[in-house]
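Every protein chain but one is kept in place in this view of the complex.
And then subunit A:
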Amino acid sequence: MSTPVPEAGPCAAWEGLLNGYLDGELDAAHVMDVERHLAGCPACAGALQRMTLVRRVVSQDDVRWRAPPALRDSVVAALARERSAAVAQPLARPSGIAALVGRLRAMLPALRQWSIIPSLAVVAAALLLVVLPPRGGSSLEEELVAGHVRSLLAEHLTDVASSNQHTVKPWFGGKIDFSPPVVDLAARGFPLAGGRLDYIGGRVVAALVYRRNGHVINVFVWPAGSDAHVDRAFMARAREGYTLLNWTEAGLTYWAISDLNTVELKEFQEDFLEALPK
């Protein structure tokens, strides 16, 4: 303890409260106490300034370590192995459920209509997660379908349920590093249901949820990267009975997916684009 500290420290009795003040952990009465003390105590005001500097310096984005892509892949692969082990378990025994799972697995390559059988669909979705390659090429579309199905089956359609764009848009703030546009299309017959975070193509993406009568539309949004080869060219695909539309707009990649037919989904997309702030 021989090296002198450059600046005089704060009043000992106040240091904990200053930290709590900076971190927003104090109740209103203590906030007022701290502010009153700060007004008359340069040492504490200086200490608070230094704490704020520490926050600014430490919380820079480049200071945060990010998981290497290889780690992400191996975690996803390990989880898939866990799942296949959990699902494969009953195959060892000739029980009813084992036979069912076995039949489902055998059917899987040709499986097209499974999502209309709700009681089996969850099992199928679990298998789907195991079978799908994690990324790249057309597997992105499979992931999008899986994401859409997951949101319907897991009853996890929205993290923020609101038909108000001014509630949904700010909800994404701070959770992801981009800001998806949220537009109100109720007048066009596509009321907003809410928003959600999802996981597609190895990254966290925004999912906007709209409804059309009894149908759900998931719009997955993320920053356009090297995969943004489609520039405002609308790509429509059909897969597993779902329609997918892909477009890129203002640096963001969009994938709309629904069991609506292509004409209706196209209509949704055009309304969406038209409603975007210009």
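FYI, a contact is a pair of C-beta atoms (placed from the backbone, for glycine too) under 8 Å apart; a residue touches a chain by one contact, two chains touch by 3 or more; residues count from 1.
Convention: contacts and distances are computed from a predicted model.
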Name per UniProt, for the chain absent here [options: "Chemotaxis protein CheA", "DNA-binding PadR family transcriptional regulator", "2-hydroxyglutaryl-CoA dehydratase" or "RNA polymerase sigma factor"]: "RNA polymerase sigma factor"
Which residue of A:Ala67, A:Ala186 or A:Leu276 touches the chain not shown here: A:Ala67
Touch list for subunit A against the chain that is not drawn: 1-7, 9, 12, 15-16, 18-20, 23, 25, 50-51, 53-55, 57-60, 62-68, 70-72, 74-76, 78-79, 82-83, 85-87, 89-90, 93, 95-98, 121-126, 129, 150, 153-156, 196-199, 204
